[in-house]
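Here it is, the structure, as structure tokens.
All protein chains but one are shown in place.
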Amino acid sequence: MDYLGDIQAFLPGVITALAGLIVIVIESLKKDSSATFWVTVLSLVAALFFSIQSLGTGLDTAFSGMLVHGGAVAFGNVIIVVATLFCVFISEDYLKGINHYYGETYALILFATTGMMCLAGSNDLITLFIGLETMSICLYVMAGLIKDEKSGAEAALKYFLLGAFSTGFLLYGMALIYGATGTTNISAIGAAASTDLLFLAGAALLLVGFLFKVSAVPFHMWTPDVYQGTPTTLTAYFATASKAATFVALIMVLSRALPVMEGLNWQMVFSVIAILTMVFGNIIALVQDNLKRMLAYSSIAHAGYALVGLAAGTPEGYSAVLFYMFAYTIMNIGAFGVIAYYERNKGMDFSEVQNLAGLGFKKPVMGIALSIFLFSLAGIPPLVGFAGKYYVFAAAINAEMVTLAVIGVLASAASVYYYLRVMVYLYFREEHKPVELFNPTLLYKGTIIILAILTLYYGIEPILPASGLMELLNSYGNLGAVTNVLIP
Amino acid sequence: MTVYIFIVLAVLAIASALAMVINKNVVNSALFLVLNMVSLAGIYLLLNAQFLAIIQILVYAGAIMVLFLFVIMLLNVEQEEKLFDKFRVKYFLAFLLGVAVTGQIFYSLAGVTDMLPEISDKMAAVGTVEAVGDVLFTTYLLPFELTAILLTAAVVGALMIAQHKIKRTEEI
Partner (left out) sequence: MLEIDWFLAVSAVMFTIGIIGVLIRRNAIVIFMCVELMLNAVNLSLVSFASYHGNIDGQILVFFALAVAAAEAVVGLAIIIAIYRNNLSVDVSKINLLRW
């Protein structure tokens, strides 16, 4: 076996895993050294470099058919690493500010990133399961980071119990699929797929496990409390990286293992779930006063928009979902980053929207950045959120699912209200009592500014005639067609 | 003969599972779960999965359940007063969901009954330690290595969460 070639194919994941081990060693030798941060950043930059390098390559297998790399998976890896990198940048300052800075957190983030890359690139139910669990277990721990407060420990317990419960369903689904097809290889499952009940029951249970992880309605109950109880910058990590990884895995599984067959309409299932998720997420978000809860429900709604692309079930839909996850990652980390900044100021609970009154002019950079991110989340052109929604809904319309697209657009229009409400408080209300905002560090400010620039840039780039990104995404094309190549 | 052994083990497994759920005392529940796992190990032996039968007893009954009992003793969890304090919609929903899932699973199993013959003889070679070890370190190398990362992360994470107070945060 060609282990060197295999390792090269999974290089970003190998780098982050090794860096995680190094971080643990450094942390045990010297507490709170800044070396942990820099090792994390360096390894992530290296991982980003190698995953960008493999962007143009076609899908291929590694580790004797356990893993696929290249193609859409490479793009998924880029999203995951970018999300992790930005979250690490803003976490350093934030976690120190709230007195919960532990070097081990970086190790957990790096291990979770390895798990996510394995999940995104899985070509076998076993890799899928282990990748998903590596990710989840690290996230359970991070949810409980503020363990001396009740909300933190409760968030961890809630996330853990419901997550483990959903793992049971996921694993049962895998067992039934294995029973129906006699193999755990995802491409081989697609070839052996049939409409007998055993296979269908297995696929349904597997999808329940997945939908729980992307917090689609009706499997979303954990999301608001967990997002609220977790340190804000890590919430950004939960909401973006883990969701992106799960969506990439979902695309890979749907397109290869669950082919469209007679008497079996996955599109219908996903349409219903997408509609429920969009409508429910947006309606509940309307009445939230806590910014973190508001963003949690908004992230449920955004999972709904991405599910619209999956419901389309076409290559166009899949590439739209990939672009959407990229867009969502950039703008959401930005929004959480600015909120984390406000929250850290002393004197008031700045995660309540009323307390943001009049703060927009105090630190103009942060105010403008938050406006950009929220406008983008609301889907207002020419920002990246608009481009993402446009491609997703266009894919649905091209797949002749006009009703779905119309409901999506309406839900998205309703969401403008709660995003703009934050802006109204920021700029058009008098402040209750004078507060001094502290100066963010250069790194923090720089990260937010870069994210804002990316939000602007990728809102315009896809509509340019020479758009490298859209060309790349479209080239990933028909994932189902490569099925036969990938069976070992 | 195997049929009788199977029936005994299956009844034992289901009865201990039920007893675990409806027992008020947490320690008793844990012990019933151990009994359930041991009877499952017996069923694995019937299925020619000797390696897993041993691992099941070593890891599940031996390690995981000891950890459970340890935590139960450490926390000194009180006995629950009542299992069902009042009728709640939740219980009804739970029961409905449970029945629905079983029904669905049985239905999907019933649909394929005739395609499932007796346990195949091909299993003679499979299930031994040799067969498992052979593929575990070749074909399944990646998940195996990732499991190492998973366990490391779990240990580090558990230490972070369960430590009473990390002193250095107070010094900052």
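Going in written order, the chains are labelled A and B, and every chain counts its residues from 1.
By our rule, a contact is a pair of C-beta atoms (placed from the backbone, for glycine too) under 8 Å apart; a residue touches a chain by one contact, two chains touch by 3 or more.
Not measured: the values here are computed from a predicted model.
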Self-check item: Neighbouring shown chains of the undisplayed chain, as defined at the top
Solution: A, B
Practice problem: Touching the absent chain in the whole complex: find that residue among A:Leu44, A:Ile284 or A:Met470. | Solution: A:Ile284
Quiz item: Just one of A:Ala9, A:Ile26, A:Val73 or A:Ile130 touches the chain that is missing; which is it?
Solution: A:Ile130
Practice problem: For the chain that got dropped from the picture, name the residues of subunit B it touches. | Solution: 2-3, 6, 10, 13-14, 17-18, 20-21, 26, 29-30, 33, 36-37, 40, 43-44, 46-49, 51-52, 55-56, 59-60, 63-64, 67-68, 71-72, 74-75, 77, 80, 83-84, 90-91, 93-95, 97-99, 101-102, 105-106, 109, 113, 116-123, 126-127, 131-132, 135-136, 140, 143, 147, 150-151, 153-155, 157-159, 161-162, 164
Quiz item: Mind pulling the subunit A residues that touch the left-out chain?
Solution: 125-126, 129-130, 133, 137, 140-141, 144, 147-150, 153-154, 156-158, 160-162, 164-165, 167-168, 171-172, 174-176, 178-179, 182-184, 221, 224-225, 284
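The criterion applied here is as follows: only the chains that are shown with their structure count from here on.
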Quiz item: Counting in whole Å, what is the centre-to-centre distance of subunit A and subunit B, each centre being its mean C-alpha position?
Solution: 30
Quiz item: What part of subunit B is in contact with subunit A in the complex they form?
Solution: 104-105, 107-109, 111-112, 138-143, 146-147, 149-150, 152-154, 156-161, 165-166, 168-169, 172
Quiz item: Touching subunit B in the complex: which residues of subunit A?
Solution: 1, 6, 10, 17, 20-21, 24, 31-32, 62-67, 96, 99-102, 104-105, 107-108, 111-112, 114-115, 118, 124, 126-127, 130-131, 133-134, 137-138, 140-141, 144-145, 147-148, 156, 176, 180, 196-198, 200-201
